[in-house]
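Structure record follows, encoded as structure tokens.
Only one protein chain is missing from this complex, and each of the others stays in its spot.
Coming up: subunit A.
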Amino acid sequence: MSTETAVMPEADVPPAPGDGRPSAGRLRGRRARKDRAGYLFLLPWFIGMLFTVVPFFASLYLAFTDYNLLNSPKWIGFENFTAMFRDPVLLKSLQVTFVYTFVSVPLSLAAALGVAMILNKGIRALPVYRAVFYLPSLLGASVAVVLLWRYVFGLDGIVNAFLGWFGVPAIAWTSDPDYALTTLIILHIWTFGSPMVIFLAGLRQIPVMYYEAAAVDGASKWRRFRSITLPLLSPIIFFNLIQSLIASFQTFTQGFVMNDGGGGPANSTLFYNLYLYQQGFNQFNMGYASAMAWTLLVIIAAFTALTFFSAKYWVNYDN
């Protein structure tokens, strides 16, 4: 995440002043320097990868074995994968993860864009507001905040106290299987900070003259949003969408902490990754857990590919 955001602005570096026609050799030299800088930024990732590449391939092997952590893995071919189709809890966890992703990702992106547009209006002390709105996304997946959330949404929590003023009876937000996932979706929407910061940067790139020209022509606010902001921002929306989708499919902490590792109540917050973890570490089915991990990779890859494929219909790369 941090690598991408650090590298992204590099693409927007304005051309160096000068004669405007650098020679091919100088261009190549500059390109090489730029590449070096890029690789330098990627270096932490390469170092980190050394530690993940072995487990990565080991898990691919384990996915085809019966492995209980204590005895050596036994090759069983595709049995783990076929067993997944017969596992009702796994299907439930997929359902939880899909509902969570497809509800919370669009809503959190909409919230991020909305706040970014408000902040883009030239508010004073913008950096302060930006930091304040960004803060939740630093904390959202942290254990402390999920714990805090448990109290905010507890039976005697602030939310019920607030609703109580309007005569709404107390709702067991975290322990009622009908509401527990909703509570986590609200938590996710609240952590719109990082897409917001990126949206804000994108909004600042849109030349003001387009809006001025449109205003002169009598375009309404909505029309300006639809015809100028959305198309010019679409590459940023695309980027944020991909990022959020991938992160959301891998949600773990929220479900783990909200119910002490259980994914309860009644499996209503049993995210796919949480079930994977339970299988691997609580029930010692590490082969099955590995198979689940690779299946998730395929699911994420499929949705990412789908999003990329759809991009040519709605993402505008022309200036």
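One rule holds for everything that comes next: a residue touches a chain if its C-beta (ideal position, glycine included) is under 8 Å from a C-beta of that chain, and two chains touch if they have at least 3 such contacts; residues count from 1.
Here, contacts and distances are computed from a predicted model.
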According to its UniProt record, the missing chain among "Pyruvate dehydrogenase", "Carbohydrate ABC transporter substrate-binding protein (CUT1 family)", "Asp23/Gls24 family envelope stress response protein" or "Nitric oxide reductase NorE protein" is "Carbohydrate ABC transporter substrate-binding protein (CUT1 family)"
Among the options A:Ser104, A:Gln278 or A:Thr295, which residue touches the chain absent from this view?
A:Gln278
Of the residues A:Ser194, A:Ser244 or A:Asn267, I need the one that contacts the missing chain.
A:Asn267
Given that one chain is not shown, which residue among A:Met49, A:Leu69 or A:Ala215 touches it?
A:Leu69
Touch residues of subunit A, complete complex, unshown partner:
68-71, 89, 150, 154-155, 171-172, 174-178, 258-262, 264-267, 278, 281-284, 286
